[in-house]
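Questions regarding the structure given below will be posed in turn.
Every protein chain but one is kept in place in this view of the complex.
== subunit A ==
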Amino acid sequence: MSVWSTLSDSSFLEMLDTVLSKCDASYCCCGCCAALRPRYKRLVDNIFPVNPEDGLVRSNMDKLTFYSMSSPEKLDRIGEYLAQRVSRDIYRHRNPMVIIAMEAMDQLLLACHAQSLNLFVESFLKTVQKLLETTEPALQILASQSFVKFANIEEDTPSYHRRYDFFVSKFASLCHSNHPEVDVLNSLRLAGLRGIQGVVRKTVSDDLVENIWEPVHMDKIIPSLLYNMQHASGHPEEQTDSENGARNIDPSSLAENCLRELVGRASFGNIRSVIKPVFKHLDLHELWVPNDFAIYTFRVIMYSIQVQYSYAVVENLMMHLDTSSRSRAKVRTSMANVLAKIISIAAGESVGPSVLEIVNSLLKHLKQSIMSAIPVDDAEAVADEKQFQESLISALAEFAYHLPDYQKIEIMMFIIGRTPVAGEFDPENVQAETLLQHMLLKCLLKVSYKYQSTNFSTSLPLTFLDPLLRTSLGQDAYVRVLVQEILHCLLDRHENRLKLKKPCIDICGLNLVFDKCSRADSLFYKNHGSRILVNLSESLDLTNVTRENIEAIYCTAALVCVELATDEMLVDILRWALAVQDVALTNTMLHPTNRISLHVVSLSIFNLASHTMNVATLIEYSAQVVAARTAKAPLLLRFNEGSAEEFPQDGIPPECLLDFNTIADCMKEAGKDIMGMIPLQGPFNANQRYSWADSSLHQPSSFTDLSNLNLDGSESNTSSPGVSRRYAEEEVTFEALKKVLAEPAESRREAEYEKRQVICEKFRNTPFQQLVASSAKNDVLNDTLNQILTRISIMPCGQPELTAVQPNNQSMPLYGNNFPDLFVY
């Protein structure tokens, strides 16, 4: 049996239908039976023309509108009756009548007051649904237009029971229309998109109605929008430029607007349900590689989302990257690229822990990628993975670039904390750890590139400087170059680093820019400056120094010279220059070319310092040496140009070298404080202040009178119970120190390490009482300590004294172990 025949309605409706159809057929008949019908039905009937082509009967429509406004209680019945007529006309395929009825409903909807609309809306929506259920494009488009009109009116009473399931489902389905005719297809898709826009507008503003953000809706809405966006016909810019762009809007641009509107309304809790379908869609449609569409989509999202939530998108993308760890490297690279493209947009709003969270998870991915065992023979996979790592780093750099400077420092400290330190590598995975170290230092370098240093105490806090300097003494020459470059970025405040890249005697030609050294700067120098210099000379003394190392170290020293131009710096830098010269003279293990380079470095830095501090006597002396070198050893003026063969075998004439005594005289003549230079009466040693050597040198501190107290390193050393004063008892002669310089750093460090071990063991295993007893032997020290303590407590401004003590403490390679007395008492 045909189903359609069973469809015709109950007897009542059937009868009604026949009567009404007769009414339509003949106007006079309608007139006579109209008297039997309620007024609202008559009014409704009258709006329909005899001839469907004539369209809505305007005058009668006005009457109906007036009637429904004056007696709003009738409105729901009018709606019901209209809906009934529409469903009958749909069934009979009398589309013109359907269109007229819808027009009437639209007009009533817009004309009537909100409070009377509630029940009318039910009939209205039922009719819209009816139209959508048909297979005719024209009616579906009509339905979506009416729905949009409905969506734009504001109801004052929310209807909790109203469901939009069907509309969302149907509109989403329309968005995927596959109609054979392109024009119809476009209009159907536009109808679907407008409908979705309408549903969203209708529901987002009110929390009490259906929650459009439920995944069940979003999973339909988002893919529909994206599907239309990805099928953009041509470039959207061109279309909007054309004159009739507004009328001939294409589905892709409407979909984009829709997405913008939707995302713009999303609150924090809803972001996940919006973003998740995006990932799913991009995954399934394989839109990551190439990632133009993915970038476009995420740009749209990032620019339309409420700014304070933008980092949540980044977090979600990161999470998706987590779950995609098994995808192809190309896909992951694309994701990381998208991340790099959008992360800057979020950076401005990221605050507090979310910043470090993002950095942390980027680093995690980087580590994961490096540690993942990729068969080396698969060159393509290795290259892809490498590219992935690069894009992660650039994402991180991009992120950091857009953060405020104080957060850049935080990030840098965070990264250095994550960097594996050479010597602590997992022995099974040295290669990967080395790679990771390189990568992280590269990250650090990228971040520091973008950092604009202003105040050194904030850009180089001890917690950051410390690990950085430690890394700068690693075995890996490349790592050392990286660290120096990071230091360049952080130290350089006046864009001088490119000018100072290579040692150069002619200072004036460089056009250096520098300010007067501020109080904060000189304080920073007091605390850390000489430490940096000592570190520099130590790393010059390593066995595998390359040309790049020397250049980089020179650049750092030169930047210190320019940026921290204080008297103290001058003294230290002069000592440093002499120390470098000494290394060049004595370290026979160095390649002759490098030794020549060191001579050039030494003179260049001496010259630079004399100029930046503007000490006439020193400038004069430096000119003398330059002149001497030009005459007798021109090789020593040209960095990296001399070859090993040209190295003067018979030694360098003394007037071509920097001489300590002359320098000291120059300083005196210039009226500079040369207290700091006193230790230089002995052999030159760069390690003076911060290595074990100074413990026996009775170094007088120019800024404190503590030296009068007979407190020096040697006493400190003996205070460690049971440990012999090994270093202190060593003879301090030229030979001894020379030996130390020539000695490879390894053995020295080993000896230190051994000593530390012994002390540690001692303090871990010996009972407390015994420790007290053993340390109590050093009465002299105790007295001294007491003396200091009383002095400090008497002094009103104790603070500077304490800070003055600090460098001495730090100078001990044994660190805390040297001071058991302080803990015991």
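Keep in mind that, in the parts below, a residue touches a chain if its C-beta (ideal position, glycine included) is under 8 Å from a C-beta of that chain, and two chains touch if they have at least 3 such contacts; residues count from 1.
Quick note on the criterion: contacts and distances are computed from a predicted model.
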item	value
Absent chain [UniProt protein name; select from "Eukaryotic translation initiation factor 3 subunit E", "WD40-repeat-containing domain protein", "F-actin-capping protein subunit beta" or "Ras-related protein Rab-30"]	"Ras-related protein Rab-30"
Touch criterion as defined above, residue of A:V50, A:I153, A:V216 or A:M589 at the omitted chain	A:V216
Touching the absent chain when the full complex is considered, from A:V182, A:L284 or A:C508	A:L284
Residue of A:N95, A:S169, A:S361 or A:T546 in touch with the missing chain, whole complex considered	A:S169
On subunit A, residues whose C-beta touches the chain left out of the figure	3, 6-7, 9, 80, 83-84, 87, 133, 135, 165-166, 169-170, 172-173, 175-178, 215-216, 219-220, 223-224, 227, 277, 280-281, 284-286
